[in-house]
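Take a look at the structure below.
All protein chains but one are shown in place.
== subunit A ==
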Amino acid sequence: MARIRTPVVAGWFTEDGDDFRLLGTRCSACASVFFPREDVHCRNPGCRGGGLDEVPLSTRGRVWSYTDGRYRPPSPYVTDPELPWEPYALIAVELESERMVVLGQAVPGVTVADLTVGMEVEVVPGVLHEDAETTWTTWHWRPTGAVK
């Protein structure tokens, strides 16, 4: 039976064919952008509050910093304790037009040795983990200079 692809968090990204975008919201009154999305109130203290409209974030940004996890993270991160732990890189990415930093896992196979601060990366669809019925999807950052 084919697993159903389900976002690990609803409403944080959209996948339409090759077009994968992180989704935030933007205040109609002050144009502040929020990710993770704010859907009720604008958090700008100088704004009287407007409607919050869904907005796709930039697909590319530059590495603000990066690290990795050499030890298995605790629950609710889902891993198979039967398998050896495979470290993955975490990348904090600065989006130029939004002027914000968004954290994400690097695509599998990219290690800290492949990364430098300031390097350009792009957002791509990724798989967080799979269980019997579901493929839990997420976003990954991938260096734009990486071999595809």
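Heads up, the rule we're going with is that a residue touches a chain if its C-beta (ideal position, glycine included) is under 8 Å from a C-beta of that chain, and two chains touch if they have at least 3 such contacts; residues count from 1.
We take it that contacts and distances are computed from a predicted model.
**Student:** Name the chain not shown, per its UniProt record: "Phenylacetyl CoA", "Acetyl-CoA acyltransferase", "Lipid-transfer protein" or "Osmoregulated proline transporter OpuE"?
**Tutor:** Of the names offered in "Phenylacetyl CoA", "Acetyl-CoA acyltransferase", "Lipid-transfer protein" or "Osmoregulated proline transporter OpuE", the one UniProt assigns to the missing chain is "Lipid-transfer protein".
**Student:** Given the contact definition stated above, which residue among A:3, A:43 or A:60 touches the chain not shown here?
**Tutor:** Looking across A:3, A:43 or A:60, the contact with the absent chain belongs to A:43.
**Student:** From the list A:23, A:101 or A:124, pick the residue that touches the absent chain.
**Tutor:** From the options A:23, A:101 or A:124, the contact with the absent chain belongs to A:101.
**Student:** So which of A:56, A:69 or A:125 would be touching the chain we can't see?
**Tutor:** Of all options in A:56, A:69 or A:125, contact with the hidden chain holds for A:69.
**Student:** Using the touch rule from the top, list residues of subunit A that touch the missing partner.
**Tutor:** 8-9, 27, 30-36, 43-46, 64-71, 73-78, 88-90, 92, 97-105, 112, 116-118, 128, 138
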